[in-house]
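I have a structure I would like to understand better, so I am pasting it below and will then ask my questions one at a time.
Yeah, one chain of the complex is gone here, protein chain that is, but the others are all in their spots.
Right after this comes subunit A.
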Amino acid sequence: MHSYDFTLILAFFVLVLLPAPFIGRYLYRVMEGEKTWLSPVLQPVERLCYRIAGVDSNREQDWKTYSLALLAFTLISLLTLFAILMLQGSLPLNPQQLPGLEWTLAFNTAVSFVTNTNWQAYSGEAQMSYFSQMVGLGVQNFVSPAVGLAVLVVFCRGIARRSSNSVGNFWVDLTRATLYGLLPFCLVLALLLVWQGVPQTFLEYVTAHTIGGTDQVVPLGPAASQIAIKQLGTNGGGFFGVNSAHPFENPTAWSNLFEVASIILIPAALLFTFGHYVKDLRQSRALLACMLILFSVGLGGTLYAEHQPNPALAALPIEQSGSLEGKESRFGTTASALWAVTTTAASNGSVNAMHDSFSALGGMIPMFNMMLGEVIFGGVGAGLYGMLLFVLIAVFLAGLMIGRTPEYLGKKLEAREVRLLVATLLVMPVGVLVLGALAASLPGPASSVSNPGAHGFSQILYNYTSGAANNGSAFGGFGANTPYHNLMIGLAMLLGRFGYILPILAIAGSLAAKKRAPVGSNSFPTHGPLFVTLLTLTILLVGGLTFLPALALGPIAEHMTMFQGF
């Protein structure tokens, strides 16, 4: 590692952690309907939205109505996006005259963007019109993280409110999250990216006549605006096929720093939003500590693995350093490893290097991050609500150990909540292990793998994990665009989204209705080092252990074969 590598990592943590308390407080004010410095500009827009939709912004919903509103919005979004993708050939803003997508690909892509996954079985510059990118995918890039944020604040209200039947108004939460929570940050990032070289134009592709005597088509488009929300909204769906590895998506080391920090800027800030809801910022710091521990261990491991020379190349007359296969020169090994860990800790899924070509262990850690359910910062809203589920499980386990009714921040956890908690624990195993095993055992679907041996299995494992965890990154050699995988990964994405959201809304509803017991000397404190340790172990044991056998068949087997042992 060189000095610029350390500067990069330091700058990354500073950019993420320094603004987090301030953005967190701002987002709390936004989601609770308070005035912010943007209100003079955005309030008229917000009011217009409610008027058009016939929404009374002062009327709150109970958790069932809230869930129905969320489901209705998702359904309409799915149908609209599916229609746009199928019909793009006859829609405007299509200078390259691209045809509509095949229906399973359109279904997969629509589910992918509506669930904030942004799994891409297509290649943007070759298959998506500007209209589909902007009006179809771009809009879901905004509203799908806004839905995640809405669900998170419902969970927060559930914990914070006492004897309350209502949990908020979905339409208000969605609107405010989009307008105040995401839009302003995107405007700033988009312009920073254009400054660094990301295109933003509606002109058609340009043909260049090179000095080498050949012609080169230069693909263009309104890329910067889309990339900004793709990073900040933990979406990850690239404007171009190779995502943030493309020089037009991520032209410089600086654009790379801005983009990688943007992935967890809002998820890190939301920890503090939570602290404001429960009026106890110690809780935020404890969760942050747990996330930082898991993040740093993953980062250290991936950096170590990626800087090791590949033993298969040891006898060749080449420089013996970490492999640069599938990595860009302007990023190098360190920035590629940092991105891989960040994008899978959060449910972003954009890539600036090809994870398929990472070393066996360097590819396993991102996979493991996703298997934990993306709770290390995680997606906008989704990461923290996933983390809070683990918190409740840890509290429940602690309650079992000391023989008292488990209680979190004054709210008792009873049979109903624990049943729902356990239901969410099944989502990742079913999505990854059941659907993944099915894909691996059927000869047709299994033939999508592109690498031989254990790594072939890793490809299936990684990609189904990515779908179920709503991440969207890929071991990209895998031929994912087949009707089988389009439908099954589509199913995994739906399961991974609503398998969490619906139980969480139910838990939030039931917590909100409870009285708040006074926190006494017998309560188990959830902000000290003891709880951070318990929580970290719970995440690793409950979340991670399930997947160890599968990992042993894939990346661990690949590593052992290559290095002849550890």
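Observations, loosely collected:
In this section, contacts are C-beta pairs under 8 Å (C-beta built on N, C-alpha and C of every residue); 3 or more make two chains touch, one makes a residue touch a chain; residues count from 1.
As a working rule, contacts and distances are computed from a predicted model.
A chain of this complex does not appear here, and its UniProt-recorded name among "Gram-positive cocci surface proteins LPxTG domain-containing protein", "Peptide/nickel transport system permease protein", "RNA polymerase sigma factor" or "Potassium-transporting ATPase KdpC subunit" is "Potassium-transporting ATPase KdpC subunit". The omitted chain makes contact with just one of the residues A:W63, A:F142, A:Y180 or A:Y464: A:F142.
Within the complete assembly, A:W171 is the residue of A:Y28, A:F82, A:W119 or A:W171 that touches the hidden chain.
Residue A:C186 is the one among A:A121, A:C186, A:M428 or A:A550 that touches the chain missing from this view. Considering A:P44, A:G453 or A:P549, the position touching the chain not shown turns out to be A:G453 (whole complex). Although one chain is not drawn, the whole complex shows that of A:L85, A:V198 or A:L420 it is A:V198 that touches it.
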